[in-house]
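One structure is given here, and the rest of the page talks about it.
Removed: one protein chain of the complex. Kept in place: all other protein chains.
Let's look at subunit A:
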Amino acid sequence: MEYDLEIVALRKKYGGFTAVDDVSLRVGKGQFVCLLGPSGCGKTTTLRCVAGLEEPDEGDILIGGRNVTQDPPWERDIAMMFQDFALFPHMTVEKQVGFGLEMRKWPALKRDKRVAEVLKAFEIDRFANRKPGSLSGGQRQRVALARAMITEPRLLLLDEPIGALDYSLRETVMIELKTLQRRTGISFIWVTHDQNEAFSLGDLVVVMNHAKIEQQGTPEEILQRPRTPFVAGFVQGNNVFHGKVEDVRGAEARIGTASGSFVVPVLDLKPQPGQAASFSVRAERLRPAPPEGWPNRLATSCRTVEYFGSVRRYILERPDGEVMKLDQFGAEPAFLMAEGAAEIGWPTEAGVLHG
């Protein structure tokens, strides 16, 4: 199996601060990979190491099977899109987009032809002779993308590429980028702190925290089966419980927490009584007035209700003071009132044990 990118045990320190710690990652041919995490989690540093803009302290980076760890950026088969787009203010759009081909010593005629094609394809041919200063955010984004894509690199590295765009533009641009990635077969490594971007775009999502990879997998794997309390808490809509394993009976374990004890499926794990454990329940699996048969129930008080159209979200307070969320279909009539006591519960199979 050939990989577009392999990162092996990457480590990068700045003085006493470890920015990337033992990160390993494999990106197959033509994959869309999203590095997701809060700011300062090491995702951008990882990306910059792949680009060659940072020198790793340990570990290897292989692009297309070739070890490039010691190679400078200009010798790597990559292109990069920067958060601020990093357009050259003194070059026209035409010159700018052709820069990569010029550096590869394409003959001028061939280059001009290719630049014209690409400008047309990205619908920026109208601005060919303008400089970036006179373009809108969306137009700049297209120029930056065209400039990076024209050389057809093996890997395109994108550092929060749509973070600088207006909210209304983002969705359109996301769909376009995904289509472009599929069509060209270039692997995209997309760094973002926005989980909507990561889960809707990524074939593979890599969740990072404190310089380490917490979990990697398809969006479905991560959303349905968060492996760590961090991932569960970072992904929207999860309620996380921390506690101790009290008892294991067959396929079910009882976890004691500050808010009471709850039964969760053990899944493929082997929890031992006395062990620290955490689990999560998605907000849409919680129900008010749980039926008699549900072993997991909890007395809460409802603080506020947020209405998003498709979803009605209740912010509940647990007995231990922590906040929980319960989601209801937006089209249904509200089943809880703000500032009222509410007993809620969930079926055993809704709990996801971490590990």
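Note that in this section a residue touches a chain if its C-beta (ideal position, glycine included) is under 8 Å from a C-beta of that chain, and two chains touch if they have at least 3 such contacts; residues count from 1.
Keep this in mind: contacts and distances are computed from a predicted model.
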item	value
Listed names "Putative spermidine/putrescine transport system permease protein", "STAS domain-containing protein", "Cobalamin biosynthesis protein CbiM" or "ABC transporter ATP-binding protein", matching UniProt entry of the absent chain	"Putative spermidine/putrescine transport system permease protein"
Absent-chain contact - pick from A:17, A:74, A:167 or A:308	A:74
Selected residue (touches chain absent from view) among A:104, A:182 or A:270	A:104
Omitted-chain contact residue, chosen from A:18, A:92 or A:151	A:151
Hidden-chain contact residue, picked from the options A:8, A:53, A:121 or A:305	A:53
Hidden partner chain, residues of subunit A it touches	51-53, 72-74, 76, 78-80, 82-84, 86-90, 99-100, 103-104, 133, 147-148, 151, 157
